[in-house]
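With one protein chain held back, the other chains of the complex are shown just where they sit.
Now for chain A:
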Amino acid sequence: MIALHVEVPYASFRKSYARSLAETYPFPPPATVYGMLLSLVGEYFRARHAGVQLAFAYACQPKIATTLRKLSRYKYGVASKQSKLGNAPDFIETLCGIEFLCWIDSSKEEGNISLESRVIEAIDTPERIERTGVVSLGLSDDAVNDISLIGDLLKLNQQYKQHNEDFSGWHWLIPQENGQIELPVWVDHVGSLHTRWQRYQFDHSPSMIDGEPEASKFTLIADPR
């Protein structure tokens, strides 16, 4: 199991049914974080590391900003109309200040090379990785500021405390059957038939994490197709 520190200044994760007013999920969906990790290691086949488990803890709940931006939509199905009317503005929600810890557990992966080992390789020896573009969390303009392996959690906690006196610990995002936050764990980008969600509860009371998360805090990334 490895732990990563991820920092993204802003990103938008459009809700599955939101085709007008691009509402965002309140946290990066596990499916999107998994996609970011695949991009980091230069993997193009989405199901390659299905079976990996991810756990998340946030420095704070990201704030949501609403802006008016151009949104490209395939709405009219007629090329002449599409070019004229397809790109219209719309309200877009954006998450700001995303900072989280992500644990990767590859023990249930079936492939020969685990995602854990590929992530370590990508961070330690990036010159060996064949990939294109900047690493982003979701949309390509939502670039990642920092993605680093965590060696010592206690040290990281101290660093956070030094930078921010109000920092009092990490907030778990816990999978829970009756949680009130739903996040996709697998996204069907074409028709939504194969989109799968998981419900979560955000732990509002922070805690200083010094070890590995319990099994109940992990989300399994599985290909439903």
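Methods note: a residue touches a chain if its C-beta (ideal position, glycine included) is under 8 Å from a C-beta of that chain, and two chains touch if they have at least 3 such contacts; residues count from 1.
In this section, contacts and distances are computed from a predicted model.
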Which listed name, "Oxidoreductase", "Anti-sigma factor antagonist", "CRISPR-associated protein" or "Cysteine desulfurase", is the one UniProt assigns to the chain that has been left out? "CRISPR-associated protein"
Going by the contact rule already stated, which one of A:Glu7, A:Glu121 or A:Glu182 would touch the omitted chain in the full complex? A:Glu182
For the chain not shown, which residue from A:Ser20, A:Ser83 or A:Asn145 touches it across the whole complex? A:Ser20
Looking at the full complex, which residue from A:Asn145, A:Ser192 or A:Ser216 touches the chain that isn't shown here? A:Ser192
Which chain A residues touch the hidden chain? 16-21, 23, 73-75, 77, 88-91, 177-178, 180, 182, 188, 190-193, 196-199
